[in-house]
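For this view, one protein chain was removed and the others were kept in their places.
Coming up: chain A.
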């Protein structure tokens, strides 16, 4: 086996898998180039060419997980689900410890309305990799879909009847449909317009794609995979990120911002809900566009639960643009039932001398 096979990587590093698969690890430069070329082709929508190149690549390295994974993606893009399923299925057989092939299988199954299979695949993905955010997200959708099928049976609704389907709003926004209004794809920070949350082997924003979602104050009931539910708003990329470091002339502003973020984390840790909520701007973009009041209530209930919560931030990076700042950091969350560490982005705005959170998302 080539040393580059992901099998050899310690599981602790799996979160970075996609990145790893895409570019990194000790692969020969030629290989990376090859793969990068394929990715470029994929990105520009030249699927047949990409497929040709991938096939050639695989011919030389029949066992190569990354090449086969890309092939599965290309086939998915080319709307050849049966072939894509075959590719991903074999990958799960050869590399049962990789969550991504399972996830993508699940997406394909879900597109074919085989939700039970999708569920099984996602549960496998999570078993191999408990912090795999996309799988949780997708699994949540699959559960919702299965739930609505169960409701159809309970309530004698004919789900093949589109009118009835319209009544159950759960049904519509599953994986297969792209535009869920105000919707969340946790993943989608990387690819907001990507309708299908296929675990993409696309390098640009790998962190966002793979990083586990910020821990919800645990949702303990769910003894199965608890889907992380921290508010995550899949916004289009914030307009603020771009200007980069230009604004860092005012070190004092930056330290204000950092201390605002730390204050926010401290209030959360102290379960001081009032102060915690006070860190959010009036025009904070609530997850899924839910009403502010409902969101606040939800936060209150989540935070105000028995058991200690400890939230700390590390590796804080601030990009400042006038009265708007984008803060990226690692959020370490600890509670009685959940420990996690995840990348998080907050967009803060200056309101009356105070820095308040306008957007909050994972990645």
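What we mean here is this: a residue touches a chain if its C-beta (ideal position, glycine included) is under 8 Å from a C-beta of that chain, and two chains touch if they have at least 3 such contacts; residues count from 1.
By our rule, contacts and distances are computed from a predicted model.
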Record-based protein name (UniProt) of the chain missing from this complex, from "Acyl-coenzyme A thioesterase PaaI-like protein", "L,D-transpeptidase family protein", "FAD binding domain-containing protein" or "Sulfate transport system permease protein CysT": "L,D-transpeptidase family protein"
Which of A:82, A:154, A:251 or A:314 contacts the chain that the document leaves out: A:154
Those residues of chain A which, in the complete complex, touch the missing chain: 139-141, 143-144, 146-151, 153-157, 167-170, 219-227, 229, 298, 301-302, 305
